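Yeah, one chain of the complex is gone here, protein chain that is, but the others are all in their spots.
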Amino acid sequence: MALAIALPCLARAQQDTQKEIERYRELLQDGNPSELFEARGAEHWKTKRGPKNASLERCDLGLSAGVVKGAYVQLPRYFADTDKVQDLESRLVSCMVALQGLSSEEAKRRPYSGPGQPSVMTDLVAWIASESRGMRIAPPQSHPKERLAYRAGEKIFYYRAGPHDFACATCHGEDNKRIRLQDLPNLTNARDAQRAFGTWPAYRVSQGEVRSMQWRLYDCFRQQRFPELEFTSDAAIALISFLAKQGEGGTFEAPAIKR
Amino acid sequence: MADAMRIRANIVGDKVEVRVLMSHEMETGQRRDARGDIVPAHFIQNVTVTHAGKTVLSAQWGPAISKNPFVHFRFKGGKPGEKLTISWVDNQGDKRTDEATISGG
Partner (left out) sequence: MRPDAVAAAALCAAMLFGCATRASDAEAERAALAMMKTSFKAQGQAGVDRLDQDEVQALCSRHPNGLPGDLAEKLEKAQLATIRYPASGKLMGDWREGERIAQSGVGKQFNDDPSRPSGGNCYACHRLSSQELSFGTIGPSLYRFGKERGTSDAIQRYAYGKIYNPEAFSACSNMPRFGHNGILTEQQITHLVALLLDPDSPVNK
């Protein structure tokens, strides 16, 4: 008897909680602070920096030098000049080195912003992502290295390790799961993957910063009890290749806003 | 100096609908940094929006307002092409003023 009463009460309390969270999410959509990062990013693209005193305006993000519109949704991709598959952030590092004369270390020095400490890299990612808003996610898979990156990324997705035996798949391998009250996209399911890939980068309210997909992976691995994923590492690029292809066909809505 | 405010102002019915996104850390003064020291309070205390010489919004804020504040309000009497001036002053004496033109109709 007590159980029969308890269950509907719990179900309703859960629904109220979920509804309030949805309402909070809707209220957040207006006035996304990512605009502040995008505005700075647009400026950084044109700003002369480094020993070569050059801007990034000749940077090739995959659609030919200087073309930013639509570039994000066709990344990661193979680049002949570096003979590698690259995502946006690793490509920006390449351009900062080749065009501006920065060292690789300097280009990667502050990948993520923090309180009172903006990051040129984050601002650029926010702006370049915004230039693909509304477009179809379409990472190329025509080059053998692009196909290998996807498959290697998939292997890494299932790689269990660390004291908790966690893999990405532990949380992101099944439909309709959540961790505490945070819904988890099943990244092996196209619809969930499209929405997930289409909403990063995002302004994370709890962080007060725009966070990129490289950051998302770094923070996932931290919570998986792995050591630190290196910024623009091969594993990061392979995983992003996997996630982009899984999200293929979805509409890119980033930079979004999240809790 | 802080980043520019991002302002949108357009006519909706008989009112002007204004959206302002401000760039500010809004540090409460209660957080501690990695070393354990208090991060000093740094937040917007006053916001003023004027139109045609009249104040259409006046706000007194405190540490409860979160980082990168967004304010959304409506007022009567504005016409397309007219200017709005938005100003803020924070507890450390920093300030910022930006202008926007009312659009649409």
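Going by the order they are written in, the chains are A and B; count residues from 1 in each one.
One rule holds in what follows: contacts are C-beta pairs under 8 Å (C-beta built on N, C-alpha and C of every residue); 3 or more make two chains touch, one makes a residue touch a chain.
Here the structure is a predicted model, which is why all the values come from computation and not from measurement.
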Interface partners of the hidden chain - shown chains only, full complex considered: A
Chain not shown: contacting residue from A:L63, A:A98, A:M135 or A:L148: A:L148
Omitted-chain contact residue, chosen from A:K19, A:K69, A:R109 or A:R160: A:R160
Option from A:R133, A:K177, A:R195 or A:K258 whose C-beta touches the chain left out: A:K177
Given A:L92, A:A126, A:V210 or A:L229, the one touching the chain that is not displayed: A:L229
Options A:A13, A:L27 or A:A65, residue touching the unrepresented chain: A:A13
On chain A, residues whose C-beta touches the chain left out of the figure: 3, 6, 10, 13-14, 17, 148, 151-156, 158-167, 169-171, 173-174, 176-181, 184, 221-223, 225-230, 233-236, 238
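To be clear about the criterion, only the chains that are shown with their structure count from here on.
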Approximate Å spacing (C-alpha centroids) for the pair chain A, chain B: 30
Residues of chain B defined as touching chain A within the complex: 3-4, 6, 19, 21, 23, 25, 27, 39, 66-68, 70, 72
Partner chain B, residues of chain A touching it in the complex: 30-33, 35-36, 39-40, 115-116, 205, 208
